[in-house]
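A single protein chain has been removed from this complex, and every other one stays in its place.
Take a look at subunit A:
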């Protein structure tokens, strides 16, 4: 595409033809135009008269930088560059040289967008690095999006969560601008931000009919009541991500109420702030209600707990589908997982310990009939048990990511034979994950 732009420029400045340069599909019309007239002046008017719809179509293929170059070619092309359709989506990248290696969206471009295109914006995200200035810059832009009717807003920290370092009121007031003005927000990602209950109320007051997706993991200023308000009012909510401390029986019941659409997916992060933290329990009946109301819903749970904090979990059946243990999890807990997670689709275990997980894995193969993905980090499994596990799961295992160190050779299988055995049962070539050993 860039080659095309340069060629255009050359034509317009009256250079000789270079009809050998390649062109892609949509460029055929250009080729014809070129061939029709060799006179630069004539060509210029032809290029300039190119219908805006064609320009729009072409520009949509160009990355922003190339589009910006193209806009310098002529007035007509500059006009096309500013067509609303090209400004529906934007991702603001806010980085400081002192804290990031990546380039930021140019401040002049940001000014231009706010000035000329803020009312065109519909799908917006902000990517900020770990510096407070970047988070501030994001809030600054947010506060100016008064004419916007956003459908999507994402506040994404790419390193340390810098939104959390802002004065809370500053952040809230910027966010509220969007909530109040948009009125048709469908998707909102505000993980790792200081959003609070009152601002959620504002969100709900203005966007309850349209909100479908809300991701707010690690938002410490929100209380269970705050999120309950969202669940009660936003009946179209299909995707929700939050921390365990916000989860309550009431919330699950609200999401399962008749007025509510089917929930598609619920993500819960269970994070320990201090060793020995106590966690509340959720009643089985609440989970049952969820499953009855939304039989296909996915429950994704990420655990970042110390080994001895798992007390309240996996004592009863829980409809979890995707389970991730980010820290060491005991053999006993994995045993309970096998017993109580019949809907399990993916299991990822970061670390376990030095006792083999043979029985636990076999039980999981037996009872988790929907399991298609498993990942094991620092664990131990005997080769025989592992082969048995794979045999029982068979071809449904589409993801099998086992660190090489996990597999303990025994009488029946050594490390060299095991990958053939496993490949046989999986129906494809398989090797364990390896780490360089030099």
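Just so it is clear, a residue touches a chain if its C-beta (ideal position, glycine included) is under 8 Å from a C-beta of that chain, and two chains touch if they have at least 3 such contacts; residues count from 1.
We take it that contacts and distances are computed from a predicted model.
Asks: Name the chain not shown, per its UniProt record: "RT22 protein", "Vacuolar protein sorting-associated protein 29", "Cryptochrome-1" or "SYNTAXIN"?
Replies: "Cryptochrome-1"
Asks: Among A:151, A:293, A:336 or A:425, which residue is in contact with the omitted chain in the full complex?
Replies: A:151
Asks: With the missing chain put back, one of A:271, A:289 or A:339 would touch it. Which one?
Replies: Within the whole complex, the residue contacting the unshown chain is A:271.
Asks: For a quick check of understanding: of A:130, A:208 or A:384, which residue touches the chain that isn't displayed?
Replies: Selected residue, touching the omitted chain: A:130.
Asks: Check the options A:284, A:327 or A:391 and report the residue that touches the missing chain.
Replies: Once the missing chain is taken into account, the touching residue is A:327.
Asks: Since one chain has been left out of the picture, which residues of subunit A touch it in the full complex?
Replies: 57, 60, 63-65, 85-91, 93, 95, 97-103, 105, 122-125, 127, 129-130, 151-152, 154, 156-161, 186-187, 189, 191-192, 212-213, 217-218, 265, 269, 271-272, 275, 298, 300, 302, 304, 321-322, 324, 326-328, 345-346, 348, 350-351, 353-354, 373, 375, 377-378, 398-399, 401, 403, 405, 409, 414-416, 428-431, 433-438
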